[in-house]
Structure formats: C-alpha cells, structure tokens
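Every protein chain but one is kept in place in this view of the complex.
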Amino acid sequence: MRIGVFVCQCGTNIAATVDTEAVAEAAMSMRDVYHAESIQYSCSDPGQRQVIAAAHQHRLDRVVIAACSPRMHETTFQRAVIQAGINPFMLEMVNIREQCSWIHEDREVATTKAIDLVAAGVARVRGQVPLKRGRVPVVGEALVVGGGIAGIQAALDIADAGMPVTLVEREPTIGGNMARLDKTFPTLDCSSCILTPRMVELKHHENIRLMVSSEVTAVRGYIGNFEVDIRKKATCVDEEKCTGCRICEEKCPSRAPDEFNAGVGESKAISIAFPQAVPLVAALRKEHCRQFIKGKCGVCKKVCPADAVDYEQEDELHTEKFGAIIVATGYRLFDWEGAYPDYGGGLYPDVITSLQYERMLSASGPTGGHIVRPSDGREPRDIVFLSCVGSRAESVGRPFCCNVGCMYIAKQAIQTREHLPDSRCYVFYMDVRACGKGYEEVYRRAQVEAGAVYLRGRVGKIYPRGDKLVVMGTDTLIGDQVEIETDLVVLAVGFAAAEGAGELARRLNIAYDGYQFFTESHPKLRPVETTTGGIFLAGACQGPKDIPASVAQASAAAAKAIRLLSREDLETSPMVAEVNHMRCIGCFKCAEVCPYNAIEKQKLHDGRTVAVIIESLCQGCGLCNVACPPQVISLRGYTDNQLISEVVEVLR
Amino acid sequence: MSKYAYFPGCSLASSSMEYDTSFRLVAREFGIELQELDDWNCCGASPAPHHWVEVLGVLLAARNLHIAGAGEAPLVAPCAGCYNRLKHAQYKLERNQELRRQTSEVLGEEVRYQTEVLNIVKMLNREIKPGALAERARERLAGVRLAPYYGCLLVRPAEVIGYDDPRDPKKMEPLLRATGAEVPHFALKSECCGSYMGLARKEIVLRASHRIIEAAVAAGIDALVTACPLCQQNLDLRQGQINRAFGTSFRLPVLYFSQAIGLALGASPEELGIDSLAVEPDVDRWLKGAA
Partner (left out) sequence: MADAGKGHACGVRRRGRDDEIKLVGFLCNWCSYAGADMAGTSRLAQPAALRIVRVPCSGRVDPLLVMKAFQEGADGVLVSGCHPGDCHYNEGNYYARRRLELLKRMLPYYGVEPERFHYTWVSASEGGRWAEVVAEFTAAVEPLGKLHYAGGAPAAAAGEEDGDG
C-alpha cells in the first residue's frame, strides 16, 4: 500500500491560516504514506499534472488530497487519479478549506486541525478498495403527469423527438386551467384558439398515449427505471365507442356541480366538460348520478346511440415502466372563503372569483359570454376588482405573489370595457407587477383605453347595501378611506397547489414546500430538476406561473427528459451496501429499514436464506449497515472500520 | 356557586347603569356571585394609554389587577373598553420587566397582575350552557332578529385579547340563539363605530356609526346587541344626531348583551333598564310576536 498526500495551498485561501508545508511533513510520518507535498493550486491543470507525475514516480496506489470540500472538486481529482492509473475510489479528499482555514484564525490551531483531518483521510483511504461503477439500462419512455398546457407542451416535445410518452390526466379531458380562460395576456388572443390545436395534436400523435381520468397511485424504482402504477377510474363510458354527441348529457336528469365552469351554472351527472374537450368523450360521475344513488334511472344508457354507456365498468390498474417522469399537475385557486370573512366568505353571490369571471367572459361559457350578476342575472355597471386575495397576505398565511393576478385583472378590465362599454372598473391593488415582455403595455391599456380606475390599497370590508355591494378600502396614495358602491366584485384569488399535490410528491419521492408546490433542485441553476434523479417539473405545480413561463419550463423539462431517454444506460454509484453471506442470519431487519426495497431474500445452496442487495436500487444510505444485528452488512466507502479508524485518528 | 371579582368601571357606574343592572340581574338568575372590586379606579380609558410615558398607560389598570390579585376569583369586566385596558396592562406587564418594576414602585409592593380577566361574553359562555338558557327562555324572543355587534375592543388586537376570531367574531351567537331569537349574519359586526372620536371629531363617529346602523336596518335587523358602552352610546344616544346629519329616520335599538339575555329570562324592560335607552325597542311587540 503506497499513499500520496497532497496539501493544497489554494493560493492563500488555505495557506494563509494553515501551514501546508507542516501538514505535508506531518503526513510523511503517517502509516503507508510514501509521498507528501504542498501544492499551490491542486485543482489547476499544472496542479493535477503534479499529482499525476508524483503518483507515477512514487508508484502510488492511493491518493489523499487535502484541499477544498469534496463537494467542490471530488470529480476533478477522480479524473486526475484515473489518468495516473488509480481507481477513482482510491482517492480521498480532506476538507481543510471550508471546514478549516476559512473558519479559524489561529495558524497553529488550524494547522493542528488540518493534520488531524489528513490523518483521518489517510486512515480512511487505507480501508478503501477499488470499486467499479455499475450500469443499468434506461427505459426509453417518458411519463407526463398532468395535462394542462405545461404537460401538453412537454409531452409534444418529447414525442416530436421520437420518444414514446404516456400522459396521465386526472380529469376526463386535458387542457387544465388554460382551457377555462377566455383570452390570454399579454396578446389577448383567444385561449382555446391556441390551446385546442395542441390538444388535438397530442391526441393524434403516434408517440403519445393519453390516459384520462387516471392517476398515479404508486411509483417504484429510480432514474431510468421507474415502475409506475396508474389507476384509470371507471367513467361508465366506453372511450372507444363514445362519439361525443352529448345526447346523454342533454337527457340526463341528475344535476351536478359544474367544476369546469368554476361553479357558474350547473352540469349533469354525465357530461363533457366543454365542447373542445380532448378526448371528446362523456364521463359519468357516480356520486351525482341517480342510477348509482337511487339504483334506478338508466336514461343515458337508453339514449346513447353508440351503446357506449356501461354502468358495470370498473377501475383499470396499469403498471408501466418509464425512464423519466415530468410532473405538471398545475394549480387551483386558493380556498378563499374561510380566510376572508370580511369579504362575506362566500355569502354574497355577487362576490366572485376571477376564474368565475373568466368563464363568464367566454363565449362558449355558461352565460354565453355575457357578464351578469349571479344574484339576479342583471348586467353590472360598476365592477370592483381586488388583487392579492390570498396572495401577498401574511394574515392568511399566503405570503407569496401569484404572478398573474395583476396581469389578468388588466386583461379582464379591458375585456369588460369591450363587453359592456358603459361599465366602470375599479381595481384595488398593492403594486402592479407587469414585468414580462409586453405586460406593461397591457396595464397601460387597461388604464388608458379601458378607463379602469386603479386605487392603491387593500379592501377591509365588503357588505351588501340593498342589491348592491359596498366595498370599503383605503387609498394609500391619497391617504384616505374610500367606499365604492358596486354591482359586482371580482376577487383575484391566489394560487394553491393542485389537490393532492403533497400526496403525489410523497409517492414520487420529490420535495415540496409548505404550500405543496414542488421544489426544484436549485432555484437558479437547476430549475426543472427535482432532488430525485429522472423526475422533472413543469408549469404551475412548481410555483405560480403564467402560460409563457409554464410552456418554457415544460420545454426545458422535456429537454432534460430527452437527454436522459436518449442514453442507453446509466452509471450507478458503487458505494452501496454489501452483505457477508457467510455470516448473514437471515433476519431481514435490513429489509425492514431499507427505503428503496433494495434488499431481497435469496436461498443459498446450503439451504440458508440470506439477504442480498440489489445494487441498482441501493442508494447507499447505510441504514441497513446499522440495523444489522450480527453486523455483517457493510456500506462500501463507509464501512465500520473506516469510520472507526477516522475517529481514532482525529482523537489521537 | 361560581364567584367573580367584578370591575364595573366608570361607564357602568354612571352613563351605562342599565348595563350594570342587567348584568347583575343575569348573574343573580344563574347563581353567579359578583363581588365588586374594593376601591377600584378608572381603567385609564382612552387618554392614559396615549400618553408617551408608557407606565401611565398601564398603572391605572394595573392597580385594579393588583387589587383583584389579592383574591382567588377571576375578574370580570363587562365594559369592552375596560376589559381591553386590563388585558393590555396584563400583556405589557408580562413582557416588560422594567414596566413591572416601575408599577410595583408606585404601588409600593410587587404588582400582582396575573389574575384571569374575562369579558362578559367569555364569562357568560363559561357559566351558562346555551341549553340551560334555552330551557328558561322558552323561545321568548322567537322571530326577533338580534344581531351581535362586537366592535373593536372586545376582540382586538388578537395578540393581546386572544379571544374569539378577530375578523369574524362569533362568540355571542350561541347564547343569543338560545334566547329564541334569530341571529342573522351581520357584515359590519366588528367594524369600528368611531369610538372616542365623538368629542374631538364628531363627524367621524357619525359617519362610522351611520354606516353600521344603515347596514343593520338594510339587513332587516330588529336590534343590535353589544358589550361595549361606548359603542352603545355612539349607536344609540347619537342616533338622533346621525339622523339629522344624514337626513335619515332610523330607529334601531341597540341592547346590551346582558339585556338581551335578561329579556329571554322573562325580566321586564324596566328591571333591565331598557326603558332608559335612547331608542327604546317595542318589547311588547317582540314578546307578542313570539307568543
């Protein structure tokens, strides 16, 4: 065993507080160390060459580099030692910068500590054995969860790159929230005109399999090799047979809430959410259907000309394999009613959400594009918009900005003027955030062309006066209270994560924040990756976003997925657990604690049943190593002996 | 029998005697013993806490806490203003050692400030089960629309008071419902009445109180029910001024919480001091309506 120790000066970063020469000298007297020197910049090209040359000259088989954190340059030096003909796992990095020179001032103290740490590194590398990375093949298909604009974009991008995609959507149709919008800022083009073609393209794409009314129920495996359970809920309609004629919906006697229209209007127990739905197939909601509640009805089955209705239909369970997963489950509006008693908490019919207003503006919506007061069906003249309801509101526990409210209020104010030329719009705002390309222009149009009156301040109270509503607020610019008697109030309600987002995140084993938005791996540099390899994020599920940002992120996620799927196989870390089968007693305590189900039972020739590690699944956490009663499992790279010898050295 | 130290405060001892009378009556009916605090003094009301010398805002209230602290019984202060001052003093003394030292110095002994302080709603909710009241009320006020009006001081600031929802208070409702009355939603139940601005800037009070009365009338409410003498005064005593200022002719009674409960128990308007309100409700019609 011949170890070389290289002590980096890192210019003065280390050398200013650690006497690197002294450390190198001390290292020379450590066991099995045949060479030690101090290097000015070990990570630089000349520095690396110096290491390689010394390795050759002194016939080194193990290398210790005392420099910065291994999190910084471990791979750099692994590559260097490979060039010196040394196995990359025979390299040990000792952190004498972040955890030594940068946090101590006293040179003697820092030098002593550095020597301790180098001794520990030497002890550790002595216990190291050459390891080889494994390889696992990559399944060449992607899964996209959620079929809003983000999911649609991601699926199309991957499919266009020639790779198969499965898109799983919980609702009976794709389209997500964008399908509910009338026009879209900043250009105010019609939402369905730009969305519907993409939905249809997706449906007919040869590389895409669309599964609607479906949810992911379990996820196993790891990057390149996910195994996913998908449950397709029974909708009592045969997707192959249904022609989308909607006769069933017309004749259905059971009324049901209209979720697509955000509660404006009513729907039927069997229905198609909107005329451009994809797939254009009816779905039956059992909880509202007379056939299922009362046990008799059968109207839809009778009237269906295609014989597509099937009350006996059962949930289908599918298990599929994917190499990459893109999560694009979007958002819903924050549940404002409980949080805002001051605004009536849902008691006043003429206080509505922006999404409800959006449905009213839509020509194909429940009011046929007419703006009316839900209470009496009359056209409003005065309309008050409130921004930041459940956004930027510490008092209701929603401190973040919804990113789109300012813009869609401006959009809706412009549209209101187009629909009702005599109307007057008032907007209570905190700040108008119009930072995107072309956004400020929309805001100006709302003020100048549509004549919307912007009042800077929050609204404290809304209450009825006769058939009108009184909105009491402050105008912080003039420093006084204002009161507006109005016909309709539109609340720009903030974003919340999709229902069940946290649960899905736990199934996928990805991180999420306190509001159940999924967390990216790095806020700046890895914005579409999750902390779990092979799972990517797109759209509003990661945080409030408008359509341009959702689409951009979706394409970025698709690019990441394509990069992964285009590889034949992936390298795996060899720092995994290992069982000494001779001494395994077959208790399987290890399997109980393994978070990855990476431990299997295996029957040996001698009749004993022992634990074996599936190396491609093991992530190297070491839980089994600790749990094993006879102590016969050992985590490569972090064996008991290695850790103990480190402890012994730092305490010497 | 539950026992409380009772802090009437200046309002209940003078301008709002009917609050005191009705409160004592309700307490008696439910066998609650009220022991008036010995040698109590003004809580400091609105002027004291606005003085820049912080201890002055605490001292007056603290002396009352100190007196109550000599006994075991919790302290009840039906006036929302007094209650608010007592809670503030407690809150500040709890957190500020220097203030504690100064207060003790003035009192001549270590200040006792930890007595439990209750407002009337909390106390009656604790002592009277809605079922028990309902049994005695026998729907006496059925059909009467009584809306609770909380104002500001009873529930805010939440950090100091820590009772009921500061933005959507509801704690008067169970007992009010038990009287048999209908308790409709009242949007302005915790909106400010204008408070003590009545002396310096009367127009503020008139505007604020007008809004409340107007909204209540529009909501078809027969009477507001409050626990604050100042709110009661602004809404009731000043209703004539409001009508003159706004050209309206409202006649909306504003009762004390204890008066509403007293009526349900069968006490007469005279016993409850209802006859001394500026806008007197037609109690006979209320009772007939139910009968």
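Order of writing sets the labels: A and B. Residues in every chain begin at 1.
FYI, a contact is a pair of C-beta atoms (placed from the backbone, for glycine too) under 8 Å apart; a residue touches a chain by one contact, two chains touch by 3 or more.
Quick caveat, the model's predicted, so the values are computed rather than measured.
Peer 1: Which visible chains touch the chain that is not shown?
Peer 2: Hidden chain, whole complex, touched shown chains: A.
Peer 1: Going by the contact rule already stated, which one of A:Gln9, A:Gln50, A:Gln78 or A:Asn95 would touch the omitted chain in the full complex?
Peer 2: Going through A:Gln9, A:Gln50, A:Gln78 or A:Asn95 one by one, A:Asn95 is the residue touching the chain not shown.
Peer 1: Identify the residue among A:Ala161, A:Val612 or A:Leu643 that touches the chain left out of the display.
Peer 2: A:Leu643
Peer 1: Of A:Cys43, A:Ile115, A:Cys289 or A:Val459, which sits in contact with the chain we cannot see?
Peer 2: Selected residue, touching the omitted chain: A:Ile115.
Peer 1: What is the set of chain A residues that contact the non-displayed chain in the whole complex?
Peer 2: Interface residues of chain A facing the absent chain: 1-2, 26, 29-34, 69-72, 95, 97-100, 102-106, 109-110, 112-113, 115-117, 119-120, 126-127, 509, 511, 531, 575, 593, 595, 619-623, 625-627, 631, 635, 638, 640-641, 643-652.
As a convention for this text, only the chains that are shown with their structure count from here on.
Peer 1: Can you name the residues of chain A that touch chain B in the complex?
Peer 2: 341-342, 344-345, 347, 461-466, 470
Peer 1: Could you list, by residue number, the parts of chain B that touch chain A in their complex?
Peer 2: On the chain B side, the touching residues are 165, 167-168, 185, 187-188, 191, 214-215, 218-219.
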